[in-house]
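Of the protein chains in this complex, all but one are displayed in their positions.
Entry: chain A
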Amino acid sequence: MPRLLVPRRSVLTAPLALPFLGTAAGAQPRSVQLLNVSYDPTREFYRDFNAAFTTRWKERSGETLRANVSHGGSGRQARSVIDGLPADVVTLALAYDIDAIAERGLIAPDWQSRLPANSAPYTSTIVFLVRKGNPKNIRDWGDLIRPGVGVITPNPKTSGGARWNYLAGWAWALRQPGGDEKAAEAFLMALFRNVPVLDTGARGSTTSFVQRGQGDVLLAWENEAHLAFAEFGAGQFDIVYPSLSILAEPPVALVDRNVDRRGTRAVAEAYLRALYEPDAQALAARHFYRPRDAAALAAAGSRFPALEMVTIDDAAFGGWKQAQARHFDDGGVFDRLYQPGR
């Protein structure tokens, strides 16, 4: 009698399970999988880059590459890799998140010197996206703390982009007449009082601003601002370049423990090196990342206006480890100045 249940259930599940098994069994022996765990705004760039690299890898090695990607807030993605997401390479928003993975022993401590240009094949900066015609007349950081200006930025606790936004504002406030750390803290406190909602990632904030019509200005990656601009037509938004911003260097690294376990070191290394080659650099520029390659930057023409940028290694910050501990760790400056609901 109990046997009755068995065939009935397998009849139910078999047609559902078969197509899934089909893809697994259809895998070629000469094939290799690679997982790139990345942050939010790189979705479009890596979709194109993966397609190009897959073709190139097939020509070079004969292997069929399946390049998988996962996107999310940079801090959260780093956490997932630490928790066991089997990333072969990580391409995150800031070095601190890769350092966090390295601290757990998954990546060699000297990872940032293994690739050229601080392991950041492309850079970006923080700009303002405002509504068409800039009705609130937002020109620079100082305008963000005016009463009645709604500022959209993600949560610095979970989002890499948000930390760049925060630090760029901090650097600007320091440079104002009479600017010191106390003034910078007061400036950011006033700024975050104008933030109606903190999303967890950069893309969530863009959606809040663009789709849901929240706020008057979005603090965004330059590439994210250009993408929203391109997706929704120039009729809806303007991009404003502030007087000072920050040079964001989103770095890439090989996850040593995972590639050694999976035997993917060669392809993962080639993948990261290819990011520095001219066609990938041109591709990065097409997706509004500032290429490192001088020729690609020149070819992009007026797409990337020159502006004054501080770096994370500026004396005001002293590198990511110091900036993170001081500003964003529990009990840091951000916790002190941001009180929700005020």
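Points worth noting:
By definition in this document, contacts are C-beta pairs under 8 Å (C-beta built on N, C-alpha and C of every residue); 3 or more make two chains touch, one makes a residue touch a chain; residues count from 1.
The definition used in the following text is that contacts and distances are computed from a predicted model.
Going by its UniProt record, the hidden chain of the complex is named "Sulfate ABC transporter permease subunit CysW" among "Ion-translocating oxidoreductase complex subunit C", "Sulfate ABC transporter permease subunit CysW", "Fe-S cluster assembly protein SufB" or "YeeE/YedE family protein".
Considering A:85, A:149 or A:316, the position touching the chain not shown turns out to be A:85 (whole complex). Between the chain not shown and the residues A:176, A:207 or A:311, the one that touches is A:207. Among A:70, A:118, A:214 or A:311, the one in contact with the hidden chain is A:70. Of the options A:104, A:132 or A:303, the residue whose C-beta touches the omitted chain is A:104.
The set of chain A residues touching the chain not shown comprises 1-2, 4, 9, 12-13, 16-17, 19-20, 23, 35, 40, 43-44, 68-72, 80, 82-86, 104, 203-204, 207, 231, 261.
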